[in-house]
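These notes are about the structure you will find just below.
For this view, one protein chain was removed and the others were kept in their places.
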Amino acid sequence: MTVVLFVQRVRPRVALVANARPTGRGTPTADRVTRELTHVFLQKKLLQKLVPGLMHVFIFWGFIVLLPTIAEAAVAILDKESSLPILGGASWFAFVSDIFASLVVVGVAMAFFIRKVLKPDRFRGSHMEEADRILLLILAIVVTLLLWNASRIALGIAEVPDWRPVTNLLSGLFGTGGGAEIAERVLVWAHLLVILGFLVILPGSKHLHIATAPANVWLAKDGPTGRLEPNRIDLEAPEEDIRFGVATQKDLSKKQMLDLFSCTECGRCQEACPAWATGKPLSPKLLIMDLRDRVVAEAAGEVELQPLVPNAVVDQVVWDCVTCGACVRECPVDIEHIDTIVDLRRNLVMAESRFPQEAAPMLRGVENQENPWGEPASARLDWAKDLDVRVLQEGDPAPEVLFWVGCAGAFDERAQKTTQSVARLLAAAGIDSAVLGPREKCTGDPARRMGHEYLFQMLAEQNVETLNGAGVTKIVASCAHCFNTLANEYPDYGGTYEVVHHTQLLSELIAAGRLQPRTGDGKITYHDACYLGRHNGEFDAPRDVIGSDIEEMPRNRERSFCCGAGGARMWMEEESPRINDTRFEEAAATGAETVATACPYCLVMLDDVAKGKGSDIRVVDVATLLAEQPRI
Amino acid sequence: MNVVVLTKWVPEPEGTPTLGDDGLLVREGADGALDPGDEYGLEAALQLVEAAGDGEITLLTMGPEVAHAALQRGLAMGAHKGVRVTDDSLRGADSLVTARVLAAAIGRQEFDLVVGGVESTDGYTGTVSAAIAELLGLPSLTFARKLEAADGSLKIERQTAAGYDVVTSPLPALVTVTAGATEPRYPSLKGVMAAKSKPVETLSVSDLGLSSDEVAATQTVAEVSDAPPKQGGETIEADDTTATRIADLLEEAKVI
Partner (left out) sequence: MKVWVWADVTPDGPAPSALELLTKARDLGDEVAAIALGPGAKASTVALGEHGAKTVYASDDEVFSKHLAQPTVHALAGLVEEHSPDLILFPASYDARDIAGRLQARTGSTLMANATDVLGPDKARTEILGGTKIVDVELKGPAPKLVLIRPQSFAADPSGGTAEVVEVKADVPDDLKKAERLERHEEEASGPRLEDAKVVVAGGRGLGGTDAFEQLEKLAAAIGNAAVGASRAAVDAGWVPYSFQIGQTGKTVKPEVYICAGISGALQHMVGMKGAKRIVAITKDPDAPILKIADLGVVGDLFKIVPALTEEIEKRRTGS
C-alpha cells in the first residue's frame, strides 16, 4: 500500500526527468566516480560548513548503516526471535548501528539547534515546517529503533546486548514482564509504520534528494565549472528544430530537471550569492525552488504550460546573476544554477529580445565591431604604440606563445596598463610572443553570458579559424574571461590550445629564474577573479607573482566574492548597494594599500569604487606590480 | 496603419569611412550597416503600428547590393517587407535624385505614413524627406522627438532651437524622427531568421517610370583637399584666459 503510494507519488517526477532533453553526460568517467565518492559518501561539500556538515554526516551515515536494521525490524514483525543472516549476530554491527543510531539523534538535535536557535539567514524562503516534519520523522524512526532494541534487551531476546551500549542503558526503562512484551510489539510496528510514512511523504518533499542527489552528482559537469554547454544554432535549419535556450520546462535538460528535484533548500548558495548579498531579488535557491514548483504544478495540470520567465521567476532574477559560480561551488548536491540561468537568458535574448536595454550597445558592438565597446578594430594596438610588440600577420610563423590581449586589455585605459606590463614581462623573459592585433576579435564571452549564443558561436568559429590558421599552439590571456573561454569553451568549436593565464605564465617564469621575483613592500590584498579562481582552480599563481605576504580578505580563494562584472553584468546597470562596493569595502577593511587583481573586469569594477570614494587604495593588476620592479 | 520607412545603408557608421578617387564615399567592400539614424524612425514606426494593432511596415531603400543588409536588419527588427531600388545610373545620386526615386517608389503603394530619419549618418543633407513630402504632396512633421497617433492624425513634439513645438497633421503625412524619440530595439535571433523569408522587391529606375534625365545628378565634386589640421589635442593649465579660450572654441564651432 505504501509502496503503491510511493510509486504513485514519485512517478510524475521520474517521468519529468526521464522525458527531459538528454544531457549526454551519463558515461562513467574518473571525475564522476571521484565526485560520487567525495561529494556523496565523504560528504565533502557538506563539510565545507563544519557544524551543519557534521549534522548531515551523522544522519546520512546513520541511515546508511541502519538500512539492514529496517530489514531486521520487518522480519521481526513476523518472528520476534528471528535474526538477520551474517549481520544479525555480529557484535561489531550491533555496536556500529547502536552508535550510528545515536548519532542520528545527535544530528537531528543539531539540526534543530541550527534551525531554531542559530537561525541562519540562508534558510530564508525555505520550507521550514516541512523540514521540521521530516526531522521529527527521522527522529521517530531512530528513537523507535533504539527503544525497540532496548525492549528486546529487556526481554532478553536481543543478540550481543553488551555490544549495544546506548540501548543497553535504555533497556532499564522496560521491565521484564508483559509490559515489555507489549512495548516490544508496539515499538517494532511503530518503527516500521514511521518508515513507511516517511516513504509516502518523501517524493513531494525536499527529502527526495536522498534519491536524486547521487544521480545529480553523477550527472554534474566534468572539468572546470567555467565551461558552458554549447547550444548549437544552425540558422539554415528549420526554426522548429532550433533550440533557443530554455523557454518552458520542455526545454530543460535531464540534469536541469534533476537539479530541481535535488535541491534541499539548504540555502548555502543563497548565502554565497553576491546578488542576494546586495539585496537583489535573485537567490539561486529560490530560483531553483520556484522553477521546481512551477514545473510540478504544470505537470500536474494545475497551471498551464507557460514560459518559465516570468511565470516561475521574474526577468530581473535572470539578469541579476554574475555567473560567479559561488552557488555551484557551495551546492552539496552539485546543482548547476548558472547553466540554467544562461539557458533562460538565451531564450530571452535570442527568441524574445527581452533584456536590460543598456546592454544592447554591448551586443551591437560585439556584433558589428567585434568588441563590447564598439571601438574600431584599428585601435586594437593603441596600447602598443610605445612598445616593440610583434603583430602576427597572415602567413607569419607561429610564435611560441600567442598573447591574447582581449578587448578590455586593448581598449580600456586602465586595462591597457596591464597589457603593457604583460608585454614588457614577456619580452624581459625572452619569450617569443606575438599578438593578433586587429585580427583578434572578442572571444564572445560577454555575448554568451548574456545569452546570445549565436553571436558567441560566430565569434568562436571566426577566432578558431584565425588561431588554427596561424598555427597557434599556446596562448596566454590576461583576461580571466578570455582565458576561461579560450581554454574551456573553444575546444567545443575546434580550437584546442594550451591556454594559460598571464599569472600562471609569470609565476612559471619566476620559478624558472627567467623573471626576477617581486620584492615589494606595503600591504597588499589580492582579489580572486571568479573565472581564474573558482571556475578554473587557480589560486596560487597570482599570489606567487605578488610574492610578498598578502592581507587576505575574509572571503578569498574558492570562496572569493565577485567584483560584480561577470555574466555580462559589466554592461548592465546595477542598483545600489552594488556588488563592487561591497567587495571594495571588504578589501579596504584588510588595511591594504594595494588591491591586486588578475582580470581587467575586476580591475575596472574595484577601481571605479576606489575613485568614487576618493580612496587612496590602489587597484592594480599583479602583472603591473611585477613589471614595476626596478630591475626589469 | 501602413507605414513606409525610409532606410539607408551607410558604410562604417562607427568607424572612419573612406573617400574614393571620385570624391564619393566608398561603399562596395566597406563594412556597413543600417544607418543608426534610421533605426529611431523604424522603432517609432514599429511602435505606432503595434499601438494601432494592425498595419504593415515597408522598408524602402536605394542602393547597391550591399544595401540589402540594411533591409535585413530592419526586417529583423520587425518590418514586414522591403523594397530596394538599385540602378547603375543611381551611383552618385544627389538629394533630388534620391527624393525622386524614393517618392516614386512610395507612390506605388497605399500608405498612411512615411517615416524617415532626420538626416543620414554619411551624407547628412537632411532635406531628402522634405523633398519627398513635396513630391508626394504630403504635409510633413519633421524633427519629431515624440510621436502620438490618434483618429487618423499624427501629433508630434517637434524639436526647435529653443525647445519644442507641438505640431499635428492629418494622415497621410511624412514624419522625421530624432535620436531622442525612441530607443531602437535589438532584433532577436528569431527576428533575424524570420527576416530572411520576408519579401524584398528589387526595382530599377525604369520600373519606377523615371527618365534618365530625372535621375541625373546635379552636383559633382570639383576638388577634395585636406582641411588644415584642427587645433586639437591641446592641454592647457587653467589661467585667467581659460574662459576666453573655451568661448572662442564654442564660437569657432558656431554654437554660440
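Going in written order, the chains are labelled A and B, and every chain counts its residues from 1.
We adopt the following convention: a residue touches a chain if its C-beta (ideal position, glycine included) is under 8 Å from a C-beta of that chain, and two chains touch if they have at least 3 such contacts.
Model, not experiment: these values are computed from the prediction.
Residue-wise, the contact with the chain that is not shown comes from B:S225, picked out of B:S197, B:S211 or B:S225. Within the set B:Q109, B:T127 or B:T202, the residue that contacts the chain not displayed is B:T127.
Against the chain not shown here, subunit A presents residues 358-359, 361-362, 365, 372-375, 408, 411-414, 571-573, 576, 578, 604, 608, 611-612.
For subunit B, the residues in touch with the chain missing from this view are 16-17, 19, 23, 94-96, 99, 103, 124-135, 137, 139-143, 145, 155, 158-170, 173, 178-180, 218-227, 230-239, 242-247, 249-251, 253-256.
Keep in mind that, in the parts below, only the chains that are shown with their structure count from here on.
Per-chain Cα centroids separate subunit A from subunit B by 49 Å.
Residues 14-16, 31, 33, 183, 185-193, 196 of subunit B are the ones touching subunit A in the complex.
Considering their complex, residues 233, 235, 239, 242, 244, 349-353, 355, 357, 360, 363-364, 368-369, 374, 376, 378, 452, 454 of subunit A touch subunit B.
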